[in-house]
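Removed: one protein chain of the complex. Kept in place: all other protein chains.
Which chain is which? They are A, B and C, in the order written, and residues in each are numbered from 1.
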Amino acid sequence: MKATVFHGPRNVRVESVPDAAISLPTDALVRITAAAICGSDLHVYHARTQAVPGFVLGHEGVGIVEEVGRGVSTLKRGQRVVVAGSVACGNCFYCRQGQVSQCEASGGAVFGYGPNFAGKLGDIGGAQSEALCVPMADYTCYPLPDAIDDEAAVFLADMLPTGFFGALNGDIRPGNTVAVFGCGPVGLCAVMAAGLFGTAEVIAVDTIPYRLELARKLGATPVNAPDAMELILGRTGGRGADVVIEAVGHESALHAAMAAVRPGGTVSAVGVFSEPSFNFPIGLAFIRDLTFRVGLANLRSNIPQLARLVESGRLDPRPIISHRLALDNAPHGYRIFDARTDNALKVLLKP
Amino acid sequence: MKATVFHGPRNVRVESVPDAAISLPTDALVRITAAAICGSDLHVYHARTQAVPGFVLGHEGVGIVEEVGRGVSTLKRGQRVVVAGSVACGNCFYCRQGQVSQCEASGGAVFGYGPNFAGKLGDIGGAQSEALCVPMADYTCYPLPDAIDDEAAVFLADMLPTGFFGALNGDIRPGNTVAVFGCGPVGLCAVMAAGLFGTAEVIAVDTIPYRLELARKLGATPVNAPDAMELILGRTGGRGADVVIEAVGHESALHAAMAAVRPGGTVSAVGVFSEPSFNFPIGLAFIRDLTFRVGLANLRSNIPQLARLVESGRLDPRPIISHRLALDNAPHGYRIFDARTDNALKVLLKP
Amino acid sequence: MKATVFHGPRNVRVESVPDAAISLPTDALVRITAAAICGSDLHVYHARTQAVPGFVLGHEGVGIVEEVGRGVSTLKRGQRVVVAGSVACGNCFYCRQGQVSQCEASGGAVFGYGPNFAGKLGDIGGAQSEALCVPMADYTCYPLPDAIDDEAAVFLADMLPTGFFGALNGDIRPGNTVAVFGCGPVGLCAVMAAGLFGTAEVIAVDTIPYRLELARKLGATPVNAPDAMELILGRTGGRGADVVIEAVGHESALHAAMAAVRPGGTVSAVGVFSEPSFNFPIGLAFIRDLTFRVGLANLRSNIPQLARLVESGRLDPRPIISHRLALDNAPHGYRIFDARTDNALKVLLKP
Partner (left out) sequence: MKATVFHGPRNVRVESVPDAAISLPTDALVRITAAAICGSDLHVYHARTQAVPGFVLGHEGVGIVEEVGRGVSTLKRGQRVVVAGSVACGNCFYCRQGQVSQCEASGGAVFGYGPNFAGKLGDIGGAQSEALCVPMADYTCYPLPDAIDDEAAVFLADMLPTGFFGALNGDIRPGNTVAVFGCGPVGLCAVMAAGLFGTAEVIAVDTIPYRLELARKLGATPVNAPDAMELILGRTGGRGADVVIEAVGHESALHAAMAAVRPGGTVSAVGVFSEPSFNFPIGLAFIRDLTFRVGLANLRSNIPQLARLVESGRLDPRPIISHRLALDNAPHGYRIFDARTDNALKVLLKP
């Protein structure tokens, strides 16, 4: 089958690989009908992870169940599903609390991120391919209603749950003002998710005009990063935002977020950080009573309610799609998304 | 001054009464610029309360502070305020928890509802008049920003906090389906408030076409009451609504609400009941794990966040206004609102 | 095998019945080592349910796994488990939210309660026997650490989760005063569970001296029912209890609970009601802003944290055991528990 394979820094190729196949009784084989490139794939693309050449990329995929292991009890051949970006058993200590990113059975394995992120599962394939073997398929696959098309469904694999996780972690209350730093696909999903908690205003911060324009269309007040602090203070009587969602993944953005949040507020980080540590302003945080939350988003546990919101039309992530490419053109998709050229945001790949 | 005075069943008159005046150091005198007729005023209008002829009606008012007692520290002459529909001290055991309807200092006094609802304050005037003496004015009055005009502000006195209270009591989660029984002004405010909690769908139930049509414009799925059960089950996979907000005030609506809510769900009642008790289906509730919440809404404590939402444009209650009348025409306003003729919903009175 | 069989009003017999056996792949066979008689068994005993003679009683059991179906993946032969009193799949819409009493797969089937409470499972056996076939065994059985002995473990099947459910539903905050109406085994477990939420005082109400004395030993302030109202008001500055847990199951107790709770408080009912409805004082509830919650407790979902509390010694339910009988003496156990003679509280049965 064809798949998008990592070969080194800024070097991915679509090439022929051995067909994906079931190996455990709890696996399912899913024929991919739509996949997408995620901002966190760029960490791999830049070889900033300890990635090893040769593995298949991608953890955002939608498709049709083609085969199920004999231990799979709820899925059927022919069923249309979204595959959660990380594998979860649904039954362990963490999964029962909804903290599926910490699943003890899978070790929190992420598809297509290389052996280092494959948790206890050894290597697992990626979704930017023609087919994917899904471990712990009864829970990791989520059946889709017809009302959600592939293009909306692909956001349920990672983007929407991650944006929602950022908003949920912020403990947003009705009437709050929320600032979202970073208007890539995750930041834009956080803009949408924040609105589910009764925000009075969502302020979207970035430096790239087409991203800010899209934030505006999604209901946010856009602001160019250098002007963000002044705008945020101006809109909040000088107090700062009740909640700041950091969707950039840099120390400078974290510091800006902590300066922009009001006393007693929360900074919720969903950006992926490549550095192991940063300089936390604890004197400021102590005087101002801050909460800081950061984590790998819980994907599968948040899909049902998000699917219901997409189904009813209350959430529509499709405006975030900038490109729809054939799987063969994945390398081009990586290039433009990485370079932020061609107004690239969410790049879909269709096998 | 002129005021709307109760004289018996279906008999209110606008007539001259002694000028409202400050009597305690913590009082403020507010010159009313906009007032409104509330569904609960109809209970008085029908003489279903133990109301005594002669008192001035109304608990929804906006105006300008004309005079403050020497114990008032935060309000100034000339300031524009909304007067919360019930008096609250802001400092007692209940007020500190936000349960201002149970204020121990005021006894939860409601303006313009007659001596029986005046709590510990003896009789207090009503807002459907040219001026109002506001007890415990530092907290009971809420200063308005310019961005909220009188017509929107009058909803902050009671309607929006009551709808919000109903939604808050429902413990709505993102992705939920909420049914609102009753599309009078409170029900319509509950429709708007439910949307602050990330509902996937709000189903609005009534029998009157113009009310259902307005619910639709406010974002709800309207349904004629006899068809409600079928629609609610159809939209929720046969489970029932996650939350039902009862905004009618009749036993039959309560029973319908309990039948329409899913197991584990909440029925939140904001209707005003004239009967002292009703037949509660405890067998059903036990088997289905139900929560039932009912109460006099907390008004003042919920005004700040709602004002922020109105100011930012996220909430706009003004479409609920059906009539704008001069104060002299208050009797006509009562008649049409009571009879539900002339597409009457919220009737504003301008002194 | 021997089992406790229902034969009509106040007529149970221990007699030989066909051996329990696995029928579905997800079943497990558990050899019972300790069972107990529950207050709700008395509803069957009195033939107040639509119970049919011939079924085996009991939904509180602990034992050793003897055999598992081929679809059971986590349990092993020889493992010691407590069997949750009601069957739950762990994977459906309700189970994922912890509302296991509403499990869609099992229909909320309760062991040993007769066909009417066996949900979608048809008839299922009872635990007051030598062995029990447990459906959906992977989730319905909970493995026990050695530190929890059989006598403590049997409370995890129903009593402790039910008392905990009552306390959880009360939304108790640190510093609260909680009144528990009814000091049978469930009420006493609610006394213990309320203490987990930081209560300043738990007031235990009953009329039977030995039950009140045990409540006192468990840390509560005991009071004879006729004196309860005065004591509760006296301890709360005249306001009433913040939360009342009703563990009696009669309309009169519900009315007393609603009179004894403070404005803005919660009445949480865990008693089993045999009447289908009761007269709810909505006028009072409206003026006082009350929350009323009632339901079949969620058993399995609350076992892990309760097991941890029993294991660490923070909760010790064993003082509630009044009698330890051989299984053959089950009829005597029913008689004394029903008659409240011989200081009967929790009656254990050992096969």
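Operating definition for what follows: a contact is a pair of C-beta atoms (placed from the backbone, for glycine too) under 8 Å apart; a residue touches a chain by one contact, two chains touch by 3 or more.
Being a predicted model, the structure only gives us computed values, none of them experimental.
Which of the displayed chains are touched by the chain that has been omitted?
Touched by the chain not displayed, across the whole complex: A, B, C.
In the whole complex, not just what's shown, which of A:2, A:288, A:324 or A:350 touches the removed chain?
That would be A:288, which touches the missing chain.
In the whole complex, what residues of chain C lie against the chain that is missing from view?
Per the touch rule, chain C residues meeting the hidden chain are 164, 173-177, 196-201, 304-306, 308-309, 311-312, 314.
Pick out the residues on chain B that sit against the missing chain.
On the side of chain B, residues 71, 73-74, 90-91, 93, 96, 138-139, 301, 304 touch the unshown chain.
Taking the full complex into account, what residues of chain A touch the chain not shown?
Residues touching the hidden chain, for chain A, are 93-94, 97, 99, 101-102, 169, 239, 254, 263-264, 269, 272-273, 275-296, 298.
Note that in this section only the chains that are shown with their structure count from here on.
Chain contact graph: line, ring, star, complete or other?
Shape = complete; every chain linked to every other.
CA centre of chain A versus CA centre of chain C: separation in Å?
Whole-Å distance between the two chain centres: 43.
Whole-Å distance, chain A centre to chain B centre, using C-alpha means?
So the centroids are 41 Å from each other.
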